[in-house]
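First the structure, in the form of structure tokens, and then the observations on it.
Here the complex is missing one protein chain, while the rest keep their positions.
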Amino acid sequence: MFQKILIANRGEIALRVQRACRELGIPSVAVHSTADAAAMHVRLADESVCIGPPPARESYLNTVAILSAATITGADAIHPGYGFLSENAEFAEMVEAHGLTFIGPTPAHIRMMGDKIEAKRVMQAHGVPLVPGSTEAIMEFAKAQRLASELGYPVLIKAAAGGGGRGMQVAHDADELEERLTLARAEALAGFGNDAVYLEKYLDRPRHIELQVLADEAGHVVHLGERDCSLQRRHQKLLEEAGSPALTPTERDALGARVTAALASIGYRNAGTLEFLYQDGEFAFIEMNTRLQVEHPVSETITGIDIVREQIRIAAGEALGYGQDDIRFTGHAIECRVNAENPVTFAPSPGRVAAYHPPGGLGVRVDSALYAGSVVTPYYDSLVAKLIVHASTRAEAISRLARAIDEFAVIGIETTLPLFRRIADSADFRAGSYNVHWLERFVAGTA
Amino acid sequence: MFQKILIANRGEIALRVQRACRELGIPSVAVHSTADAAAMHVRLADESVCIGPPPARESYLNTVAILSAATITGADAIHPGYGFLSENAEFAEMVEAHGLTFIGPTPAHIRMMGDKIEAKRVMQAHGVPLVPGSTEAIMEFAKAQRLASELGYPVLIKAAAGGGGRGMQVAHDADELEERLTLARAEALAGFGNDAVYLEKYLDRPRHIELQVLADEAGHVVHLGERDCSLQRRHQKLLEEAGSPALTPTERDALGARVTAALASIGYRNAGTLEFLYQDGEFAFIEMNTRLQVEHPVSETITGIDIVREQIRIAAGEALGYGQDDIRFTGHAIECRVNAENPVTFAPSPGRVAAYHPPGGLGVRVDSALYAGSVVTPYYDSLVAKLIVHASTRAEAISRLARAIDEFAVIGIETTLPLFRRIADSADFRAGSYNVHWLERFVAGTA
Amino acid sequence: MSGLPFDPEAIRALAALLKETGLTEIEVAQKEGSIRVARQPPGGAPIVAAVPPAAATSAAAPPSLPTAPEAEDAAAHPGAIKSPMVGVVYLAPEPGAAPFVMAGQEIEAGQTLLLIEAMKTFNQIKAPKAGRLARVLVQSGTPVEYGEPLMILE
Partner (left out) sequence: MSGLPFDPEAIRALAALLKETGLTEIEVAQKEGSIRVARQPPGGAPIVAAVPPAAATSAAAPPSLPTAPEAEDAAAHPGAIKSPMVGVVYLAPEPGAAPFVMAGQEIEAGQTLLLIEAMKTFNQIKAPKAGRLARVLVQSGTPVEYGEPLMILE
């Protein structure tokens, strides 16, 4: 097992990893920018190193500073959290080149799945269903035109180096195609330094369903069930649940079997998530995230498996020690991403937290780096807390969510808690009848 | 289902019941003394009624005020929580006489189990093993002498109307017996208005193990497994865990089968707990509590069953809807009773809570009515928070407990958190090797 | 009215009450919002800001039996007759009858002021001293809490 783990992240996820380290008895090192000197992940740290000024580029994305911090503190492993350097294959390589362990997949797998076209090819080759579309980069308009008319409009143009919904364009008909293609390539070049794009059939009312997997170095792969992450605004997930109200256990098991077999074939290791669109009873793979995800707690909640602990154990060479049949799904879990934003306009609301009182009681988990007196700076992501509830049934989980939100006091900054309170009361949400477009309409008052 | 529930209690348990009501969609009424006007259970209440001045006798034990409050607010059921009026058969009768529902067992069952001698007789008649001793009141010294020499010294003298460890005397040899007997009867008369006492063999190193049961009105009885509550100081429980580190699943199942059969025979309904001493592989029934217990969350945690919700459902005439085979025990849970006391001297520490920050993250539950700025008054029980952790194994639960205590900030009053931190680190506790005397020795530095 | 999003008079009144009662903090919460005023004792300890958790959740239901600002004022009045029990107030001995007492009236010590019904029992509330009945704060047939001001006897 590791002697000391450096956590190359901030906010709630740095605290999440720190907790797992502490429970494993492994000292951990917090790194932080000058803006985060009084942040919770630093306050509660065993050790901390200031790695740079507020801009992430000069601190949390500063690979040299992070590796230096690991060296001077004697850390032998680095956990990247999510975001920042978590899906950066070069960073993972640098970590390994320095004789440290990167707590995550191999650089090769990060790279493979980072290229969204390559990821689709690999998954297709291993029997995972895809959204109909190109399995190679589309560089010429003529080719795009031919493929789009085969697929039928509307079509989606996506950046090969993109992911998470960034840099996407929809062409509703042939007339729009050239303009949208040009725009998408320009955005892809600006955003990812690579103008390769590809085409997919645009599904009009899909759900976003993803599958959490864990794989050890010996090739044992299990899945922890699905998460329904269809509640999105501008392609950003806001609320996730496990299981999906749209899926049967049989569908989950069938998808799980296919996915775990595919990952075993390619020798994947550590945690990962395969994202699918689901419509008309069909799954279509869209991308794989080779890291811990924000919404991992809902899977932990229904399976009782501590995913971060497992990531660390796997990276240290330990075996999973259980098979798919040992994993039981109990009850229903819902996570809300509480952002420091106005709940109506979504304008960021940085500031000083005058008072903070999280909800408690049965079936309530809060992952947050807030405390009374803490400051939400304007430099980073607006996620300030995750509220996760668990209950025997989905209806009870929603009731619990509503009462927990009513107890949750964050004074001094605006948060999206009131939006989640409204969602918990909405008939569509209670019925589980929503797709990836629902939340935009709900927010606009047209759902 | 009920239209409105009055919660005849205060502190964390009033909040606990309020949460269950809210999640069931039932409005609830908080009652409070003038000392608790700003208490959390009042602040978060749908409705609140001030029922009297600070002394519990004039407020939380004031049956007329509580029934008046129920009448003027239109409540149709009363949940008594624990302590106060929760095991008062006369109160339960008054509630029913007013056409309201008492959320708990029948007055007859409360009365039956309130007489500790009668409780033992009933349990013995239904095949539940007892501690060797008298099954009737001992009023004459000669009879006591005869029985004590049969049982062998030391013997325990207990008040028939007592319970929870109050009013007990140990006679170590024949010379002490008369003095102890006289003392016990005087204490019993002063404490409970009844000088009936009985004798039991004194076990030298028992564990305190209790079984949580639920029974519906149709006579379905299930148990939610055992709790090990051996960590006690002056007969007051401080830390409870489920399951017991000393019990095998087979032992649990066997005891559970015997107990649920006995309760089905006597027609018991609602929640209840049977307390046993366990030594040398043998269980010995000592008493039954006909109410919700402080430590109920550990059973909720390992079974996923919301005991307070079940109490309300059962009182409303609903069926359990599941059998013993549907109840699964998952992982291990530990609860610490955080008291507002000096962690070394146990001197009470009332005062104003300047800052409050409960721990969060995976597997951590906090039930507390504290908030930043709240005042712990000297009038009531010193319990201010319950910290409950859950993990796959007992070792992981202890690690989680330690890290959660390290995160738990209660500034302005002293609490017993540092004691629990020391317990979590102790070799005996980690090994699970303790009995009811261990904590006293640990506190004294001789464990 | 000032057009300000709060009532300056209310704050002045609360400030006067603070001074009068020697309190260091008063918080009044109602459906429309809450006001909190605090005054640090000269040379005293720092005031730590306590923000009620419920304040964050406008979704939370308002407490019933709300204490109106008027009642808050009255409760602090030295001549306030406060309810010694939870129950229902009756100002007259029976429906339709004349009330025991009326505002403006001179009252003798021991005179019955009203009845409070608790558990089918009618309890006479008597004047603790002689004086003029300045105000009647409750209506016949309405519920009262323990400590709630009923009348002002000056």
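So that you can tell them apart, the chains are marked A, B and C in the order they are listed, and the count of residues begins at 1 in each.
We adopt the following convention: a residue touches a chain if its C-beta (ideal position, glycine included) is under 8 Å from a C-beta of that chain, and two chains touch if they have at least 3 such contacts.
Source: prediction; values computed, not measured.
Student: Among B:K4, B:H98, B:K143 or B:R421, exactly one should touch the missing chain; which is it?
Tutor: Candidates B:K4, B:H98, B:K143 or B:R421; residue touching the omitted chain: B:R421.
Student: Among A:V64, A:M139, A:V170 or A:A257, which one is in touch with the chain left out?
Tutor: Final answer for the missing-chain contact: A:V64.
Student: Among B:M1, B:A137, B:A409 or B:A447, choose the residue that contacts the chain missing from this document, as touch is defined above.
Tutor: B:A409
Student: Decide which residue listed in B:A137, B:A355 or B:A447 touches the omitted chain of the complex.
Tutor: Residue touching the absent chain, from the options given: B:A355.
Student: Could I get the residues of subunit A that touch the absent chain, sorted low to high?
Tutor: Considering the whole complex, subunit A reaches the absent chain at 27, 34, 38, 40, 42-53, 59, 64-65, 67-69, 71-73, 353-355, 371-374, 411.
Throughout what follows, only the chains that are shown with their structure count from here on.
Student: Specify the chain most distant from subunit B by Cα centroid.
Tutor: It is A.
Student: As a quick test, compute the distance in whole Å between the mean CA positions of subunit A and subunit B.
Tutor: 42
Student: Go ahead and note the Å separation of the Cα centroids belonging to subunit A and subunit C.
Tutor: A distance of 54 Å separates the two centres.
Student: Which integer distance in Å separates the CA centroid of subunit B from that of subunit C?
Tutor: 38
Student: If a residue has to touch 2 or more other chains to count, which residues of subunit A qualify?
Tutor: Each of 355, 357, 406-407 in subunit A touches at least two other chains.
Student: Touching at least two other chains at once: which residues of subunit C meet that condition?
Tutor: Each of 49-54, 60 in subunit C touches at least two other chains.
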